[in-house]
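Moving on to chain A:
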Amino acid sequence: MANFDGEKPIYIQMAEWIEENILTGVFPEETQIPSTTEISAMYRINPATALKGVNILVDKEIIYKKRGLGMFVCSGAEQKIRSERKQEFCDKYIKSLISEATKLGITKNEIINMIEKGCDGNEHN
Partner candidate 1 sequence: MSANSIIANCKYQLYRLRSVPLFYLIWVIGSMLISATIRSLTEKVPFSLRETGQNGFDALIGIFIFAFMCANITDFFNTAAANGTSRTTACVSAYISSVIFSIISALEVSVIFPIMSLITGDDEMWGASLYGVNYVLYDEGWSDFAVRLRFLGIAIFSYIALCAVVILIASISYKLSNWAALIITLLLIFIPTGGIYFALGEDALASFWCSVVKLVGLADLVDPSSDAPFIGNASQGAAVFIGASLILLLISCLITRRSSVKPLAIKGS
Partner candidate 2 sequence: MSTIEIRDLTKNYGKTTALSNVSVTFKENCIYGLLGRNGAGKSTLLNIISGRTFADSGEVIIDGVNATGNDSALCKVHLMSEQLLYNPSLKVKDMFKTASFYYPDFDMEYAMKLCSEYELDTNRKLSKLSTGYRTIAKAVNALACGAPIVLFDEPVLGLDANHRDLFYKHVVNRYSERPATYVISTHLIEETAGIIERAVIIKKGEVLFDKDTDEIRSMGYSVSGKAADVDEFAKGKELMGGDALGGLKTLYVKGSLENADIPEGLSAEPMNLQNIFIQLTNS
């Protein structure tokens, strides 16, 4: 169960949570996602906040609203999210990885070795 707790604006957390679920296939493309009322009741968040989060995704063309029926995942949403996240990957993960490594005195080559080991490990899984 998700926990929308206080630091990032909740509507952003909610949008990211929906995107995450689209990426992992919990909300497949062209299927319906829970309504803002259901989401806000389930996670105890203000319905207006839930709506704000949903509207971000509508603007990004990740989900669309079908009058009288509800909200659905757009075709191609998964791809959109993937490429957006790839772009953010550097900022989010690489920069902080390098900064942490610098703090610990880990060299570039050591980092590269660790990455190679990690990737190889994943391939066996």
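Keep this in mind: a residue touches a chain if its C-beta (ideal position, glycine included) is under 8 Å from a C-beta of that chain, and two chains touch if they have at least 3 such contacts; residues count from 1.
Criterion applied: all candidates are chains of the complex that A comes from, given by their letters.
Just so you know, these numbers come straight off a predicted model, no measurement behind them.
Q: With chain A shown on its own, which candidate in 1 or 2 touches it within the complex?
A: 2
Q: Quick one: in the complex, what on chain A touches candidate 2?
A: It is residues 4-11, 37, 40-49, 99 of chain A that touch candidate 2.
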